[in-house]
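Single-structure report; data block below.
For this depiction, one protein chain was excluded, whereas all remaining protein chains were kept in their positions.
Now for chain A:
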């Protein structure tokens, strides 16, 4: 396959996300630029200008009308997807680490870092209520006292938030009351990324403890583990096959003598049920920070520490590949 290389960022990529139909790919990085690309040919549609610091997270609503980004400049911004205009600016006390639209696209949540004396909070805003945005008052704010939240997604049907913490715990917070519904600790180190399956019944967590784990969304029951020798920065589930892709690698500063070979950092494909690796794709020049599957399962993208995003359309061998147990 000939991957399309997107060079829209000057710093390392922090997150990439497809919109619901998969025709647009949003990429954010440690530079203040938010890019959106057509995933079919890699053509850039536009950039959302306004952030002044590293952008940690991005999300698009189901309709691809609004885009939400959270940044280290202590703000979470809402943009109009088509024009690039900034619709709302929500100032926070510390860097915004994760953000997301709920299923209906009306409620946004974001989590802030534990920084400068401020605790880690998860804030909820209802977009249908303009007073909340204007006054910058969320209708609910969940404090989290122990380790800060490093990754969070909306649960199925917008009923809960599934959050991964710096210490490796997973918490399920109710979106109505804010209390902790379920708590599990399966990972030993920081959870870097959480991504849901297409039907939202399960999710995969990528952790610094060199594993990625599969969980059930409602009970948070641990189902499968995928082991690697490197910290896993991101994991994504294929929407139509039993495959999961893991992207990882050591932090840039930790790499001393290892892997100076060009393009060696690989995205690894595991079989979901057998927990075994069946494929690798090379190409990145640095650790992969974010992976995402296209909603139709025919392609995937990965964004790396090198600042490049690569869109890969699978060869027929991938679709014909049968895992021999």
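Here is the rule we use: contacts are C-beta pairs under 8 Å (C-beta built on N, C-alpha and C of every residue); 3 or more make two chains touch, one makes a residue touch a chain; residues count from 1.
Assume contacts and distances are computed from a predicted model.
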{"item": "Protein name (UniProt record) of the chain left out of view, among \"Eukaryotic translation initiation factor 3 subunit G\", \"Vacuolar protein sorting-associated protein 26B\", \"Oncostatin-M-specific receptor subunit beta\" or \"Alkylglycerone-phosphate synthase\"", "value": "\"Eukaryotic translation initiation factor 3 subunit G\""}
{"item": "Sole contact to the chain not displayed, among A:6, A:72 or A:161", "value": "A:6"}
{"item": "Absent chain, residues of chain A that touch it", "value": "1-8, 21-24, 33, 37-38, 40-49, 63-64, 82-84, 269, 276-283, 295-296, 298-299, 310, 312-319, 321, 324"}
